[in-house]
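Left out: one protein chain. Kept in place: all the others.
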Amino acid sequence: MDYVFNAWYVAGWSSEFGQQLCSREMLEQHLVMFRDSKGQVVALEDRCPHRQLPLSHGKRIGDQIQCGYHGLTFDCSGRCVRVPGADNIPKTAYVDDYLVQEAHGIVWVWMGDKTLADTKDVFSLPQMNDPNWCTHHGGALHLKANYLNVAENLVDPAHVSFVHPTTLGSEASEDIGINTETDGEVITVWRWIKNASPIGFFREVGGFSANVDRWHYYHLHLPCTAVIDFGSAVVARNLQEHERDQGVRVFAVHLLTPVRAGYTIDRWVHIRNIAIDDETLSDRMDELFKIAFAEDKAILEAIEEAENRPQKRRPIRIAIDRGPIVFRRRIQALIDAELNSH
Amino acid sequence: MDYVFNAWYVAGWSSEFGQQLCSREMLEQHLVMFRDSKGQVVALEDRCPHRQLPLSHGKRIGDQIQCGYHGLTFDCSGRCVRVPGADNIPKTAYVDDYLVQEAHGIVWVWMGDKTLADTKDVFSLPQMNDPNWCTHHGGALHLKANYLNVAENLVDPAHVSFVHPTTLGSEASEDIGINTETDGEVITVWRWIKNASPIGFFREVGGFSANVDRWHYYHLHLPCTAVIDFGSAVVARNLQEHERDQGVRVFAVHLLTPVRAGYTIDRWVHIRNIAIDDETLSDRMDELFKIAFAEDKAILEAIEEAENRPQKRRPIRIAIDRGPIVFRRRIQALIDAELNSH
Partner (left out) sequence: MDYVFNAWYVAGWSSEFGQQLCSREMLEQHLVMFRDSKGQVVALEDRCPHRQLPLSHGKRIGDQIQCGYHGLTFDCSGRCVRVPGADNIPKTAYVDDYLVQEAHGIVWVWMGDKTLADTKDVFSLPQMNDPNWCTHHGGALHLKANYLNVAENLVDPAHVSFVHPTTLGSEASEDIGINTETDGEVITVWRWIKNASPIGFFREVGGFSANVDRWHYYHLHLPCTAVIDFGSAVVARNLQEHERDQGVRVFAVHLLTPVRAGYTIDRWVHIRNIAIDDETLSDRMDELFKIAFAEDKAILEAIEEAENRPQKRRPIRIAIDRGPIVFRRRIQALIDAELNSH
């Protein structure tokens, strides 16, 4: 499995990181993490350079980690500050450290070359800071599927008609074409379904029953963050693209963490412009999303198994695949660029 | 694992195939199957040519299957008849279809070159159509063992003395030699045990207590169907080979499906010439066979594990191995012939 390393990836919700040492696997790297005495989340390589015991099996002493086997002790920069029973500390006694950023209750780790990291690149949406919008942390979906297939699913509006017929899609959208556009590191795929019966999600969340205009904009921020902007408005409003805030508008944000080949975590957040203080609605939206995401999980895990079988023929590509095709090409270009820069 | 593809293999009992899509693995091929509106069982390659989702995750619409990911739809011949969102259907949008035959409540699939299939080759015994005989579907034994070892066990009368001492064998037969004969695609191995105490099975099923003459004829129909003709008669009758119908005669038919390397399903049927309307007897025979087949399973699964270890020395061959040796040689010849014909 190949990854884009020079990027910020989600290690977890802020609430997951406290005094205790915890371990995380991301891009096949193993990290030990904790929140230091100043409140900053620390991430180090989870492997003692001596006998390779993961440091997460050790204990925290102040802002240092003591290995659980022979007591080698490391500070927050990964430098070894003590080797019990030895007079001096070898230069090779260190572990890698990682840059960490925290924003909107989410902890991000830079997995690549630290000289290339820019905290401005940590993902954010303007609505997350806007009091007119409600931002709600959903859950973490663990998928036995590789991250490319999971991300591809998030730049693919066509699947909702067939995978999520009771929640996010309907027959009305089955044959509607898609538009694709790439702007820098963001791939956008979208379509409008005009004058159609509202989908299950907006019947509940928006209270619609008569026909609506409905939009789906899928923005995939390379490498691994997807923002699905979808909403509905009564047909009579004749809502235009730039007027989406006037309808019932929801952002489903998917923060993918490739764990290893065949395993991905999708942490998701939703943002809305209606009933922003209504926690019951947030909970109900969680429920509806969980139904839909369990449907994605079943599909993606079955594909993972199928792809691991011998293949008789190359898969075919069809019209709706433009988003995924662009995504695959761009990811591969990023991976190649990193490999060539070494 | 190598297989003979040009043959009919059992996919299941007729009762397993209805309106619902179901999946089967046979010879490492994955099939989606259902019974169409005319009652015919359909078998297609279980893999959408687009994103490789198994079609068994989709849904049936009339006699077509709609893929559960993007709605590509296939008819019973495997031809794609719809690609949602696209103006035309690529020529490569198809899945393989398989020939299916149903007989005596058993569904058979031809796994190889369709031009070589002949429905006359679907296995049958004359007794299955004979009102003087009772044919009873037993069960399906799943074995973590390769099909060659399972089949070998079914052309090997010598093992019953040691593996099935309470049901199908006894000490009396331990040292009795075997006869072997090959006629076309059928290998027959047999022996008579004259004037010996009845085995457990015939004490119950035949009501014998005094000494009997007992026969075991193992007919292995290449590649994977075994008919074990065994029976007993009181010694005074001095029954000859051609008079077996005059004794208590039972056929245990084993229909092997090689699923993948190290996994085989053995569906079994029994046929008898006594008490043909007595369902209690059928049930009791099932119980006795289940005891015996569990003994085979334990042996065959232990051998599977042992064969996967490094081998210090080549296995030895002994007198009773003639049936298995002929079987292995014939199977290998069939596999080689198929490979050379490509």
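Labels for the chains are A and B, by order of writing; each one numbers its residues from 1.
To be clear about the criterion, a residue touches a chain if its C-beta (ideal position, glycine included) is under 8 Å from a C-beta of that chain, and two chains touch if they have at least 3 such contacts.
Bear in mind the structure is a predicted one, so any value in this text is a computation, not a measurement.
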Given A:51, A:114 or A:144, the correct residue touching the omitted chain is A:51
Chain not shown: contacting residue from B:130, B:243, B:287 or B:307:
B:307
List the subunit A residues touching the unshown chain?
28, 30, 47, 49-54, 57, 66-72, 83-87, 90, 92-93, 96
For subunit B, which positions touch the chain that isn't shown here?
158-159, 161-163, 174-178, 298-299, 302-303, 306-307, 309-313, 315-320
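The definition used in the following text is that only the chains that are shown with their structure count from here on.
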In whole angstrom, the CA-centroid distance of subunit A from subunit B equals 49
